[in-house]
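With one protein chain removed, the remaining protein chains of the complex are shown where they sit.
Here is chain A:
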């Protein structure tokens, strides 16, 4: 055991003994090394096996409720062939990963990729361990390898003299660890699974019903102080001066720390200009910061408002945008398959069946993760320890090393559970803040952003404005289509997601984009781009269908002919949802389908609108095709979660930007969905193709939700909802 282990064990003691001596007995997510105490052997970097046949499996991805901490062990256990009750899950060691050539390939946790993109090498780790156990048994028993069967934690062989002999994986772990395979085994194919594909409850559930799951905000280290931070209320603005003398005698106040921005316009994860008050208690630090006089240079953002951005967008939409091309100058994904883009505007102008769409828009939204951004840093001369809100432990470790000018070998970033992520754990500088403050005061520090500071400084989901024009043929189907979507300057790519790759077979298509000025930081936000754009594209589809006298669902079926993954979803919607466009009595059904993260997700919404214009979303039905699914229970949970996430923003969300600052401050001015608003019925149907492709499942049910609801509102009332929040629309 080395010093690192001792320190880690101390950390666990601090975090749990402070909680009134509670001992966490269930699947304590200790570090991988700590699990080796009982003689456990590391077969490879992904797993250890102890003499009692308990297998501890490492998860490099973060756990924010989406199930990575169960999915990764499932994929390893499937190949290793070990009973699920023998599996323990452990956090990956970020320092080991970073300093060993990215040992776990990546620790990034986003884009719904943990299973869909990473399963080949994760399953390979389990398969490789299983084969080495088999070789170890064959060597010890002196039997041919093909006679050794590895199943449910035991190795079995028919021995010529001894008959059937058996031993546990634990008995062969030490020998297996020494073996190098001549050839790595192939991973199992669908159909050969015994564990994947079954409903498996997430391993972290019990820890989250008694308050013992540890989040960054719960980490306590000896001699720790607390910091409240504030950056310029107008992002990109800088600190000019502050008057610490005015607050230095307030109770508990220890120090003020200026956080210096080294780059003129910081990248999303660079430290931004800010000031921090350090105190004995976070409550004291926050109180002092609230009354400390601070002067800011607001910078260019002070002249930007949502109104000015909207006016700019409307101006841009009145003219042509930039033709969407990929990095090589070609038409983007899915646009080079016989699609003509040059003649499109002329075809529409010459048509006598034009459809000219009005402008749709979606505003900024914020993550508002239940745990406000938080980090603990303990910066010492010879080592740095950090616990932080991050969706990529390696990236954050590297950023802390960069912030402090340290070698990564001496930086230890410890994983915890996350109080939500939704993309918010990527474009974040709270770990840099904690590291810089700890270095400045020479003590460990916990930084907690107030909810107000979180909403003011978050990397927000960008707004989008879009319209279209089309020409219909004799059959009422579109023969030419131009879309123009306006995003913002920092991440204009988001304005094209789910637009350029729409699957509808319009023979002449052209997708254009533009961008408005923007100083607000932008980040990933659960199905980024698709989340806002789906609202526009899928209402456009309904408008086009109705203009051509087509049923909207039949239109989608017709326009995706031959596209099996989409057809599977659309036919299920037709057969199982009770689809009708004629409910009457103030009720309506609407449908929408959006592909994101390699998964096609369809939604059928049923709504009722009262005579006084009150909206009730009575039912949401989802039809989802991700190719394969390894855990239908968690897939269903994630669909429900994505649905409510997106419905929340469509119904109640919307950040207002005025004079460069976000006007909303907390849950009182940024309302989110609560239980009484939640649709009473949410059904999830997993319609799997099972034919060789893998889509993600953490996000895709969100994007079709707002347009399905809006299309349903149209059938209930005849009114089109062209912007959100819907709660502010006249129905």
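A few comments on the model shown:
Everything below uses one rule, namely that contacts are C-beta pairs under 8 Å (C-beta built on N, C-alpha and C of every residue); 3 or more make two chains touch, one makes a residue touch a chain; residues count from 1.
Rule of thumb we're sticking to: contacts and distances are computed from a predicted model.
The chain that is not shown carries the UniProt protein name "Oxidoreductase subunit alpha", picked from "STAS domain-containing protein", "ABC transporter ATP-binding protein", "Oxidoreductase subunit alpha" or "Succinyl-CoA--3-ketoacid-CoA transferase".
When the omitted chain is restored, the residue from A:168, A:220 or A:501 that touches it is A:220. Per the touch definition above, the residue from A:281, A:318, A:340 or A:517 contacting the chain not shown is A:281. The residue touching the chain not shown here, chosen from A:56, A:450 or A:664, is A:450. The residue from A:419, A:462 or A:660 that touches the chain not shown here is A:419. Only one of the listed residues, A:128, A:230, A:309 or A:369, touches the absent chain: A:369. Although one chain is not shown, part of chain A still touches it, namely residues 15, 18-20, 22, 26, 64-66, 201-202, 204-215, 217-218, 220, 226, 251, 281-284, 367-372, 417-422, 448, 450-451, 633, 637, 640-645, 648, 666-668, 672-676, 678, 680, 682.
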